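The complex appears here without one of its protein chains, the remainder shown in place.
Entry: chain A
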Amino acid sequence: MTEYNFAYLDEQTKRMIRRAILKGLAIPGYQVPFASREMPMPYGWGTGGVQVSAAVLTPKDMFKVIDQGADDTTNAVSIRTFFQRTAGVATTTATSDATVIQTRHRIPEEPLHEGQILVYQVPIPEPLRFLEPRESETRKMHSLEEYGLMHVKLYEDISRHGHIATSYAYPVKVEGRYVMDPSPIPKFDNPKLGDMAAIQLFGAGREQRIYALPPYTQVVSLDFEDHPFEASKADHPCGMCGATDSYLDELIIDDAGGRMFVCSDTDYCEARQTAGHKGKDAA
């Protein structure tokens, strides 16, 4: 059996990643380059997030992993198992009990508290990439705060669809300075990014970038005066727990095309059901 260092990565690598994280926290929203390591999983599985988690986990931590809000997808289970094996940390599905939460595509519904760390898996960290493929140019645009191009993207959205159709990875401005890609979370989650009590860390493995939001950071979603940002969601209550304030997934439930809307955050939904809340589709 192979012996791993705590949390798989060697101490020198973890130190290098921690330095990148600290720099990211010191300059909120700024993309810090780091030397991404090979991890024993493919890039699409969130190797950036895994490396950040490995660098911040301590033996006393309580670790939670969510994928699209759910604790039980293959991706979430395998990352959770990975750290159980390599770091021996305790794991949980309860948002409030976790000290480190690694996530793909969602922010938990339950407000996070001080002392918690939320680690995002990021596929493409560069929000300007869509219109400006040259890395040298996007770096200059960030350093000179030339962000007109971000609004060109939103302009194109409105001209094509009549409204801002971007519904995931919706760009934000951090502390009035850096424009940041919040990773492919639904824009419904954008308002939670700002003024959050927990530390937020973003890791992009293939692109070798780490960025961060320290607690209580100002985060503003970009928009136009006459097309203001809206944190939209499906206009239904959750079929299982009846919640009206949570982000919903639409499920097809039978061959006749029957549909049901249910919380994407499984922990939130189950906790509400346990507390006695019932939606119209609950058995």
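Criterion: a residue touches a chain if its C-beta (ideal position, glycine included) is under 8 Å from a C-beta of that chain, and two chains touch if they have at least 3 such contacts; residues count from 1.
Just so we're on the same page, contacts and distances are computed from a predicted model.
Visitor: Given that one chain of this complex has been left out, which of "Amino acid ABC transporter permease", "Putative phosphonate transport system ATP-binding protein", "Fe-S cluster assembly protein SufD" or "protein-glutamate methylesterase" is its protein name according to UniProt?
Guide: In UniProt, the chain that is not shown appears as "Putative phosphonate transport system ATP-binding protein".
Visitor: Out of A:Arg85, A:His113, A:Arg134 or A:His151, which residue would touch the omitted chain in the full complex?
Guide: Per the contact definition at the top, the residue touching the missing chain is A:His151.
Visitor: In the full complex, which bits of chain A touch the chain not displayed? Write them out.
Guide: On the chain A side, contact with the omitted chain comes from 131, 144, 146, 148-149, 151-152, 155-156, 158-160, 223-227.
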